[in-house]
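The complex is shown incomplete by one protein chain, all other protein chains being positioned as in the whole.
Moving on to subunit A:
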Amino acid sequence: MVCEMETDQIEEMDVEVLSSMWPDDVGTQADNQFNVEKPAGDSDTLKEVDIAEKRTMADLKRLPELLNTTDQGSSQLTNLVRQWEYMQDHAVRLLREELKILTRQREEAEAKELKIIEEHNFETEEPENVPVLDETSHLFRRFRQKKRDELVDSKRVVIDEEFDTVAYWKQKALSLEKMLEASTERERRLIEKLNESLKTMESHSAPVEELTQNLKRAEGFLHFILQNAPIVMGHQDKDLRYLFIYNKFPSLREQDILGKTDVEIFHGGGVKESEDFKREVLEKGKASKREITFETELFGSKTFLIYVEPVYNKAREKIGINYMGMEVTDQVRKREKMAKLREDNAVRKAMESELTKTIHITEETMRAKQMLATMSHEIRSPLSGVVGMAEILSTTKLDKEQRQLLNVMISSGDLVLQLINDILDLSKVESGVMKLEATKFRPREVVKHVLQTAAASLKKDLTLEGNIADEVPILVVGDVLRIRQILTNLISNAIKFTHRGKVGIKLKVISEPSFASDKEQNETSVWICCDVYDTGIGIPENALPCLFKKYMQASADHARKYGGTGLGLAICKQLVELMGGQLTVTSQVNLGSTFTFILPYKVATSDDHSDDQDEFSDMVDHHQPEPDDTTEGYFQFKALHGSIYSNGGPVMGSNFLPHKAMLTSPIKLINGSVADPSNSSGQSQTVQVENGGYMDESESAHQYGNGNGHRCSSKESESCSSSQASSEMESELTVSSPREEEKTETEVKETSQQPKILLVEDNKINIMVAKSMMKQLGYTMDIANNGVEAINAVKDTSYDLVLMDVCMPVMDGLKATRLIRSYEESGNWDAAIEAGVDIKTSESEQGCERSTDRLPIVAMTANTLAESSEECYANGMDSFISKPVTLQKLKECLQQYLQ
């Protein structure tokens, strides 16, 4: 408020100069005077005016200065005056403002007072009391009024005269007369009034009439209600004959109903029931309700809710019934509909919950499957690691025992891997993750390679054959990997259950089968039927249905006997179906089984080799392409029984692991006869080298890699020189431990010229052990039981090495060695004869003329003082092995002397 005022003031000050309440001249004058004399406010201004310079003589130069300062002073004065004026104005304005406020306040107060007074006025004004009077009160008031009138009249008789004087009595009589007159007058008026009332009484007539009227109205109302109510009401007597009825069926007249029973009136369903119900109520004496559906010709099908109550007379005797019926057809229908709806809802809800449950179970199942798949995957990686490491380990230097253990380990690991891969494959197919690839491939090649591969690992005397009809296209499009997987699975399955006879694949083109969906067909499609047949144990008819189920095998016995996961066929079936085909089986027990799958392929138009090049690059011989490979329709492979081929090795590519080779038992390597014709006579023509299996792996693998292996074995005429193979192997072998290389080298050398070794030992047990060790190292040897026998043996046969026991009966090793050395020096056995050795001069005397190379003789010492090494060397021995002989010692010795 204050602030507002101030701003107002300032505005006003700028805009207009308000006239002050004081005379202007007076104020200004005084102010000015006051201002000049006592310049209170602005001392600075005055100081400026003050001239600090010394007063000097007034000169012209000084004058303008003075003038100037005077001007300054006067202007400052004017300023001061103006300032004072402003201040004055300001004060004036303030006062005026004050006044104004006061005036306003006074006015407000006055207005308030006025208002209060007015309010007070209103309050004092009493509202008029308007009594609501009824007739009786009106009468009563009138009566009261009359009474008051009477009171006014009956004022006391006042007599002025003296008591008991004539005058008094006269006066009294007069007054009494007056009173009588008044009384008479009153009586008359009353009679008048009475007459008047009587008249009005008559005019008002009687209240009975009114009541009667009212009653009539009520009856009319009731009648109306009853007639228009949506219910049938009736009254029936004891015999259930209608006495009254309201709202009868419109087409019926009253006489049609009254005096009759329901049964007499209506016909149809429900009539009897209602009649019985009414009778029941009548008998029981209790009111009751029931819903009855009528089926009458008159009004069709209608449902009524019927209320029946018994009626009694005053003597409490039943005289009949009251009955009310309401049509509830629509309601019933609605109700029924609702019930049905509710029922449906319940059913739906139940179904929903069932469905939810099913979904839940399905989800759980899927999750579980997913988990299994994940788990399998998780297991696979470390397992691969284990198997891989084991494989690497198997290439290192191991003894036989370790190798056996390792082989078990690898094969077990391999089995688990296979199992896991199967599981993963299955779950892949089932979850729809598996994608098919379309690649061009040659069915003939696929069949051939599958058979080749199978033949490679075949250990039974079986014939594998492939038969491809001419009309089968050279090149088709499909998922070759999967197809090969199916074929391999089926073939290995067939081989597993077949012990003699043959196993084969037959391909032919068939017409489109009935199950094929039309959509996926086009002109370039071809359906190829593939039979995989065998002459195996067959499958009993009752086992056929569960054949393709997971983990199922024809019987528990089979599972035990043949092993396997039971997943193979399930996977095959799923893969075939995934590709839009069908897998079926026919079988006869003991005669064989035929698995047939039909698949659609697109026929590839161009013979573009690039597409499938990758697929078979591991098998196809690039250096020697077989010209008939693409069109050849028949292949046959025989089991490579007893041959060096014991495994599929790298041929299999992704399907088999090369280490499978390890799983085979020691392989017999038949060698030498063809390769080394010079050594074609005598017992050493065929030398059996029995070995730990691993040694041959690279070689056989190589021969497969060469692509000629099968040809060699199946066509006997074609010579397949192992030395050639070996040399090639040496050049091609890349992954091979030093030991293996060394081994193979030894092998090559020794197989071409088996060394001859003589063991001189008297102890049978030692002989047995040493012989066994030699056998294990791949050598055979002759035995001499003492020095004399040794000399005779040396005389007859040229040995590459002699292992000589030192301490022997008849002639010890030292002496025998001395005699042998003596012979080597002299060229005759004289020394031996001298020593009493019975030299058998046999026909092969020319043996003496053999080269007199120094024969390596290795002593076998018991490491006692008597058999010191010095003594051995002194007697012409080259080296010694301390007993007991171990495999390692023997091996080192042989390596040293059989180079």
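Heads up, the rule we're going with is that a contact is a pair of C-beta atoms (placed from the backbone, for glycine too) under 8 Å apart; a residue touches a chain by one contact, two chains touch by 3 or more; residues count from 1.
The criterion applied here is as follows: contacts and distances are computed from a predicted model.
Considering only "Histidine-containing phosphotransfer protein", "Gap junction protein", "Auxin-responsive protein" or "Protein SCAR", the record for the omitted chain gives "Histidine-containing phosphotransfer protein", by its UniProt protein name. Checked against the full complex, the candidates A:Leu80, A:Met579 or A:Val788 give a single residue touching the omitted chain, namely A:Met579. Considering the whole complex, the residue from A:Leu194, A:Leu298, A:Ala368 or A:Val589 that touches the absent chain is A:Ala368.
Contact with the chain that does not appear here is found for just one residue of A:Glu275, A:Glu295, A:Glu327 or A:Glu430, A:Glu430. Across A:Ser175, A:Asn195, A:Thr212 or A:Thr358, the residue that sits in touch with the chain not pictured is A:Thr358. Note that of A:Glu98, A:Asp399, A:Glu471 or A:Glu825, the residue touching the chain absent from this view is A:Asp399. If you put the missing chain back, the residues of subunit A touching it would be 358, 361-362, 365-366, 368-369, 372, 399-402, 404-405, 412, 415-416, 419, 426, 429-434, 436, 438, 520, 549-553, 555-556, 558-560, 563-566, 574, 577-580, 665-666, 690, 762-766, 768-769, 772-773, 775-776, 805, 807, 809, 862, 864, 883-887.
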